[in-house]
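Missing here is one protein chain; the remaining ones are kept as they sit in the complex.
Chain IDs A, B and C follow the sequence of writing; residue 1 opens each chain.
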């Protein structure tokens, strides 16, 4: 069965279309979707409070797509209820309020892990998928660096 | 501050536009959104397995809108990190795979309760917002009844 | 006597055969009293009165509540939106 479940992963410079992506991972047996979307913050208050004019995203595209596939496989291994999965990262120069990343998981019912799966997906994307962003603001530019060091086999 | 945070709630016969709703609850300070979407299942396997041709939704509209507002207020009381909230229920005759309900919550960061808030929102909507659905399938029609009995003050 | 308006939804609407009903009730009638009155006067609704949810002016109401004048009341089964 699960071989018929749709898995979408892509790195794109185009707008992220939530309606379209949700439709693509909705099957006749689907009743619930949990979607995480990340947007460019123009104003950050936590930590070093600062303003952002735009983010410039860069990806190691073929590896990023392979790692997105891996994140989807990990989700399916942990939550067998999951039907469709979409993982999309937009790259390029992106301004505040723009959606930059989407992780969506669908299932028959909402109480079978769909929220947890989406949360897991965005956490893992930020750990292992080779994408970086440079933040450009009124005080110059700075690369944002993650903290996670992948382990062998990741 | 929180008086400027957008809260959208509506009962509609129109298509639910996730892109539009997300844009409306994304502020300059927003970095994360958790969205729950519910779709009409054409094929249900859990419990009494059955097929559905369509669902016919009905709402006590003015009270439903007031209760959606209450759900939003409850979310804000529990997760002060929440910036925007959208709660939309589509009514009328809706076919399998169609999104029927959406709950979206935004916040600056993904680790401040945005997933939990969306989950809470859909759970509460299904408890206290006066909306009902009749399921029409190959073996006739049947009203779906919830199980929750509201308490005083709800 | 108080005038009130009853709204019926979902199964209650189908059993009542109407979406709305205007009634005159004694000024001190409670929700319980109204349920007993409806069960007595509308046989189709009798069974439903056991599990019905009732609202007064768009808030959930319970057996002991006294119904105010000009109340907009609604009767419906446990909700099932989403």
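Definition applied: a residue touches a chain if its C-beta (ideal position, glycine included) is under 8 Å from a C-beta of that chain, and two chains touch if they have at least 3 such contacts.
Being a predicted model, the structure only gives us computed values, none of them experimental.
Touch, as defined at the top, links the missing chain to these shown chains in the whole complex: A. Checked against the full complex, the one of A:85, A:104 or A:125 touching the unshown chain is A:125.
The chain that is not drawn here is touched, among residues A:35, A:59 or A:117, by A:59. Touching residues on chain A toward the chain that is not drawn are 38, 57-60, 62-64, 66, 89, 100-101, 122, 125-134, 143-152, 154.
Keep in mind that, in the parts below, only the chains that are shown with their structure count from here on.
Considering the contact criterion stated above, no chain is in touch with chain B and with chain C alike. Placing every chain at the mean of its C-alpha atoms, the farthest one from chain B is found to be C.
One inter-chain figure worth recording: chain B and chain C are separated by 26 Å, centre to centre, where each centre is the mean of the chain's CA atoms. Centre-to-centre separation between chain A and chain C, using Cα means, comes to 49 Å.
Centroids built from CA atoms put chain B at 23 Å from chain A. Shared contact sites, meaning residues of chain C that touch two or more other chains, are absent.
Taken residue by residue, chain B touches two or more other chains at 38, 122, whereas all remaining positions touch fewer.
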